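Note that this complex is displayed minus one protein chain, with the remaining chains in position.
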């Protein structure tokens, strides 16, 4: 609830159009859709520019189905992340208008035609593409055109130079890398746009499930990098969306 | 060196205006000012929108003085971070045009008059203000108007609501917090702009020098947050500058 | 054995009603029921206000069955935690008077009618509810009325304000949260009753199985919080029971 | 601000006694005393039963003096923690009514005469007494009679049994221990009241600054224990105060 | 090879009874039985008082069978640890003289009749008994009489006092505990014999697979404790065997 | 691209034999074979002395098959690591000229006849041999004769002395060890050639998946040791190949 | 208090020689000397074979002086550890009969003439000798003859073989090492007596204050090793004393 909205309510009370008790109820329940086991935040798009997103793990199939149905009823948009294909199948059958991104494990309503400047989604190796694809799928849902740039890890740095012009055209860059996580440092030294760094859990031995890459990105000697959680392609996409709002959920 | 610049050089060779040997030398030394003990990256503003910054720790006074002098010679701007007052004094005496931010430990040329939208620099407690001030000083140097919002930690959350309108007016928000580092999560749930989260090393016991706050920010349940290193106010400012370029170093 | 009980025994010896050897045996075996592979602490309710509880993992089905049977023989109450449905089934068949809480994985004798002030069991997200339900089931077994308040995470903080009056009515509050674990800090700043914080292992990437939430809770900037182990809904309930003893095991 | 207070304001608007604009200002600034560099939470006692406490580290002497003076102006109570003797001296000179606890490094207004049931503050070794004394000083400030029980570590467990009756008389027990941190487990198995466990940083080698004790307490096999941060005697006292409110700040 | 044996060889050379070349070969191959994929240390009993033991994980069934057969050929004793029942079955069929301890997962030749002073193997909870049993089985193989004392964890410390005389009769004590690992501290404060502490991986949440117990034992405030690796019942037994050599492998 | 090659291109432009636009295309795409999902680094042998290697985990069977086929088309050599037998089978069927090392999980074209000085691959225990064999298989593929020296752990150090002459004949030594990882320290003190230390994840309890061995090797008191990642037999082999180039990929 | 002593008291009551109230007082205060700030465990020698030892850090000079004086009053033996020379000086002046070990920082009454079998105190490098000397000083205080064997680290393993006969003559061996901590593994493979391993904090980089050495020792592939805390020479000595009791405190 904004100050403006509060002002409206207070003015209505002053004008006698709204009783104090009714105003208090409106204040208390505003922006919540209570399903019993969950409280949907129906006010989130207004506050933060993006609707609440459904994180699939830990929810039963019944809970998922109920939340998806309610979202589609209330607005005409829904986004579910970390959803394996076998869990997506019944939802797709029930709601044939939805689309599913297999590599990114994202279920959503179809994206609007993109109209804003492109986002580059860069990944260091083939194994990082699941995470990169989660970011790309969420970005497309939010109305961003995505330029996917896979397999440009620093061990063969000429591969990165061969795509430099594409990188420099992007409005924002998501860079996903596992192992030593050095790619965002190198990229951020070559462009002048924000770099959203996503450490991935790709690696073995002392990569400790992505900790090595995470530390590498946090300690980057290059400027202009914001880091998100390990394997958090979704989080990267939401940060990009705030930097360069697309058309997906704003209209 | 951009593709365009390379194209120019190749065209010059084709036209016989530049000999291959001379072209190779230009390619090799382009964008470097070699001081012997350091190689200044004179090309960085063009590539990344911001000049190379001088990180004071680990440099001798002689090295610092030489680098500062050279920067002022080459361009008319310089920025030194993590510089204690006693190390700043001789540099200020030598270069009276410089200004020094005591709390943020930042030495720089005076900022241009700000002309772009404001950045909010929010901090959870009084003890986090050194880090917040580093971010603010760098932002001002880069031409950003800064709205400082101190002491709005989550234990008395009404303090945050009392400044909500100011937060919502900011183009980007830097949020610095130590201890459990929960403030960015709450802020990011209330605004629709990017939140740059800076964990600080404030705390004791199991805060582990800022690790607790860092983990809290990386694991935020809110969307739209980019995290930088512990106590890295400078890094937060450079990310903001790429999101919302100011007037400080671009002209 | 209390000082009073010791005094009684010594007086009996002094009076010649008990021989020293017999007294020594009573002293040695008092409060233990030795099953060979386990030593039941039959004195625990008297000492600590709550009977020994059976932690299911690591025990064979035979051991579980034997302990449950012995508990029901000795007293008319039993409580088994971390018991999956398939392990609970044979015990329920054998002892039809028992009840089983599926989400909380708790098997117990039915709770007494609650008669003491209510305990709020608050959880940040849908995925935290297994842990919250373990706390709730143990609390109900111990005679506490429970007010369950799910899905009020800090990313949409108005959801928390909408239930503020319920939180303020609780005698004690259990607050379960994963990810950054910020909910207890915010809750403890809004109420004047003890907050028992339970970090959950919900999260991914750098949540490290609940460590991020645990550190967040230990480093809370709010006062009045006691922390228990990760996912330890049971431990939270026993702390609450000492703060506000219910009717479950005291009579 | 409570629902009741909000109701009063809305009723005043409805009755025409308060203009909407004035109401909004009251809503925004309620419960904050803005000193510029700090925002005192003047509403905290009402909300949480205890006034905001001043954590000394990281504040300049000027800031400390200003905050202490303002607290004494607004209410007649103040509490400063982690304050070394040399920083306390000027404040004591200026405000002769204050008292200073050297071992606990706590500066405060004198406590009221205690009138509620006693709290036991138990410590494992002589070296843990600084932390224990911080808890004791804060408890006394809040109106709790304190029974100090030092040096009863588990390596000579008969020392603990010799004070068992005192432990059993306490309403709540604070137990501070470093090294392996086993004392809370043993104590919690012998009493039926809540145990607030405080790990201390006492130890060497693999105690890792209190981590070993912290882990020991979180993993206790005994029920009824709430853990606070390493060396956080203050936090323990505030939890106790919520469990068994004293007379110190309520009146 | 001892100095005495070397002396014998040198004397033989001096006396012309052994050629230098033959002596060198004896020096090089002494004490090794080379199976190609493994080099059995046939000299270990002489050097260290105990034959080489076979650690089953990571060996193929063929390798295991070959090593067991060779051991039985060379001496009449064998000891295999960490061997699940299904891997033990074919070896037992082939070598019916062997015995298998199911709980401890130990396969061995039958122990000699014990003739040395007893070793107490104490465990904190029912779940620690697998580790305790590994220690007990190895000790019995080595000729030590074992007094098993299960389920005497510190949360009900009177259970420990009820067996105090048995503990005091032991020549050495092995104490296995998970969770906070406090039992060795308490035991070592009550007896005057060496305590070999074995942390177990029993626990959940912040026990981190036995790390909490390990740290608790290393930081014990009691004297006279030697710690072995997590779950390393075997290692505990070998340390005991050096302290109080049994009859198992010396004859 | 080397300076020499660049010089050639510039000279060609100057001579009018190459148009600037064509030169730029050659510069951009040089050394990359773009398969869409992957960018093969076809220039790597020239730059680094060894072709790009295929790390199997995280790639689909289709991707693997495509990459292997393309490698065989382009050059007549291929090397795939971390490939389980069941994934190797279809590739072997399709390309009968390939060979598969089961223990090392390595698929490759047959090695050339070795002609350079031997490399010793030393391992501490039977369980370390999988990692050792990965190193050996890659070394043989690269043209190095390998002397395998298994099972010479430090607990029976005479086993090491019995092979000392073999160790001293090696040009470089790869030493793989788990548990405490002490073997490289002892070996490096006995030879004058480089020791490449490979920590393995063999161990239990506080070995933490190879961290104990890794730390042991990094902190070695002996000189002349280079450490690679946990279980990284492949990485060890590539370091050896740079120290003592074989005939495998150079011709 | 032993069972025998308890029996005596009960018999006295039965015989009417002791009143129950007096018996209870004796039971409660037995074995404690209460100095107010500390509770000396005067029963410890009887229970554990060794008097309570005074750990100097964290005690004020007044507390130290009082405890030392009381110990000398009660018995004629005292032992203070971790006592820097400047803190020892006033105590030595006051009690000229005491002796001080500078390298080991141990203050004590002079040791009795040694009469039991020798203990070897082995250290890897010159820098480990402070820790080794703490162990040696405590051992001598307890009546053990000590054979100091410094500087036999594994990088020059022939140094170890040159002292092998001395090692084999020892009844127990204390082995102190920093860095990779490999020395106990090698020693334990060469002798048949118990090895007490002491990791030291000597090292740099990734030794993490002794953690690398600690992990190395816990994960030793050799049998017969008990580990104590980092730098804990005192703890090693007390374990040795239980294994091979000297004459120091028993008489």
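Note that the chains take the letters A, B, C, D, E, F and G in the order they are written out, and that residue 1 is the start of every chain.
Quick note on the criterion: a contact is a pair of C-beta atoms (placed from the backbone, for glycine too) under 8 Å apart; a residue touches a chain by one contact, two chains touch by 3 or more.
Not measured: the values here are computed from a predicted model.
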Option from A:35, A:103 or A:157 whose C-beta touches the chain left out: A:157
Absent-chain contact - pick from F:50, F:107 or F:121: F:50
Which residue of F:88, F:122, F:155 or F:188 touches the chain not shown here: F:188
Absent chain, residues of chain E that touch it: 3, 6-7, 10-11, 13-14, 16, 19-20, 23-24, 27
Touch residues of chain B, complete complex, unshown partner: 1, 28-32, 37-39, 41, 43-44, 47, 52, 55, 57-59, 63, 199, 201, 210-211, 214, 229-232
Positions on chain F where the hidden chain makes contact: 2-3, 44, 47-50, 53, 164-165, 168, 188-196, 214, 218-219, 222-230, 234-235, 238-239, 241-243
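Convention: only the chains that are shown with their structure count from here on.
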Chain B and chain F: spacing of chain centres that average the CA atoms, whole Å: 41
Distance between the centres, which are taken as Cα means, of chain E and chain B, whole angstrom: 59
Where chain A touches two or more other chains at once, by residue number: 3, 44, 214, 229-230
